[in-house]
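Just dropping this structure here.
All protein chains but one are shown in place.
First chain written, first letter: the chains are A and B, and each begins at residue 1.
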Amino acid sequence: MISAQTGVLDQVDGSCKLQCGETTVICSVTGPIEPKARQELPSQLALEVVVRPCKGVPNTREKLLEDQIRGVVTPVLAKYLYPRQLCQICFQILESGEPEDEYNVKELNSCINAAYLALIDSGVALQSSFSSVCVSVLGSNNEILVNPTQEQLIKSDSTHILALEVGSGGKKIQNVLLIESNGDFTEEIMFNVLSRAEKACVEVALELRKAVEDKIKRDFIWKQ
Amino acid sequence: MNTLIAPGDKLDIADKENVVIGPGVYCDPRTQEIRPVNAGFEVIGSTKKNLSIRVDHNSKRYIPAVGDLVVGLITGSFSDSYRVSLASFSSPVTLSYMAFPNASKKNRPSLKVGDLVYARVCKADKELEAEIECVDSTTGKDAGFGLLDGGMVADVSLAFSRELTFNNEYPLLTLLAKNAQFEIAIGINGKVWIKCDDVKSTLACYRSINDCQSHPSAEHKFIISQHFKAVTNSVQ
């Protein structure tokens, strides 16, 4: 489902191109660098998130995406290791894979996963690993679809996104970073979705780990 | 073989007593829990007294640490110090006028903005601006630091620059030396300054170093010979 490549950009500290279904996003991480005066935090690392849409100029939709991504990444960073510094994470959506006016779940999902790989690539300290998955609920029998296609997405009654902090080599779930659900659903559906998404999230974490292992092997290629 | 490790994994140590943590390992100030924060190889070393643990990882951005030998770029000069950049966009570090051999109030060093300097990190607190020096501060004598004149700087990854500095058996420099005579200054901050007698050899060395970091060491000999062939065969 996910194919990812790290170190695709030369001029930044960490980068990643990630494709998840119909959505493709490229992510760059620069940091820790010198912040602008208004961004500086006296005791911890400041975080700047920039999202560029696949077409047109960024507007409030991208601002909301930035806010959501910041909510996921902030608790995971080892912020106190870099006081008065800035970490800049930029995303360029290459393919949206969803009607942009109405949805942002698929982009958000890809962005979170891409951010993890790019942060690992940059060497900015992370307290743990994280992964995310997007889920939609379809039809009268409440079929739960993991990583829905665009066609399935627009027919869904509700869309959900779950980002988890996973530890111990992607086996143990440590923390919930983000749950966001929209649409029309009940408590029961939501708990079903959460337990399904939890499993899917662990699977994604294992896939991302493979990409990380590839990256490490490539990093030390000159040792062989 | 060292094991691969990623943030959030369990470290392979039994007790927390007498553990010295190195780069890539973080001790949570609240829970006192030790955990890896970078993805790389877990390296555990032990002495009689204690256990040391670090995560050997590769990255591009240098964070100053005391004792590191670095190549810096002078970006500004003040009444009593220079401002030096060790990595683009990173917070600058200071190089005091008094941190030169035979320094006195009257004897000002003659570095200009844009000059390259080889120096050692002498202060690196994460809350404060780091400081570097061009003198061995224990003896107060010249220790081979100072202006790097001419030559060229290759940007390499941090792990590669560490390998070049600390692994004396690493064959790259020996291979280069077979092709040309050169002066070299390796900065732990991922900057390798190299200078030969003629520009052509400098260029070949620069290209070789850049290329070799993305290829296995078995291919290095071939890569180097290719680059030297390319510059000698070129038209004047």
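Couple of notes before you dig in:
What we mean here is this: a contact is a pair of C-beta atoms (placed from the backbone, for glycine too) under 8 Å apart; a residue touches a chain by one contact, two chains touch by 3 or more.
Assume contacts and distances are computed from a predicted model.
One chain of the complex is hidden; its UniProt record names it "Ribosomal RNA-processing protein 43", one of "AP-1 complex subunit gamma", "DNA replication complex GINS protein PSF2", "COP9 signalosome complex subunit 1" or "Ribosomal RNA-processing protein 43".
The chain not shown here makes contact, within the complete complex, with A. Contact with the omitted chain, checked across A:54, A:81, A:154 or A:206, is made by A:154. Residue A:175 is the one among A:5, A:39, A:142 or A:175 that touches the chain missing from this view.
Residue A:74 is the one among A:5, A:39, A:74 or A:168 that touches the chain missing from this view. Chain A residues in contact with the hidden partner, per the touch definition given at the top, are 60-61, 63-64, 66-67, 71, 74-75, 102, 104, 154-159, 165, 174-187, 190-191.
Throughout what follows, only the chains that are shown with their structure count from here on.
Look at where the CA atoms of chain A average out and do the same for chain B: the two points lie 32 Å apart.
Residues 4, 6-10, 24, 26, 28-29, 35, 37-41, 57-61, 63, 89-92, 126-127, 157-160, 163, 212-218, 220 of chain B touch chain A in their complex. The touching residues of chain A, counted against chain B in their complex, run 13-14, 30-34, 78, 80-85, 120, 122-123, 125-129, 165-169, 174, 209, 212-213, 215-216, 219-224.
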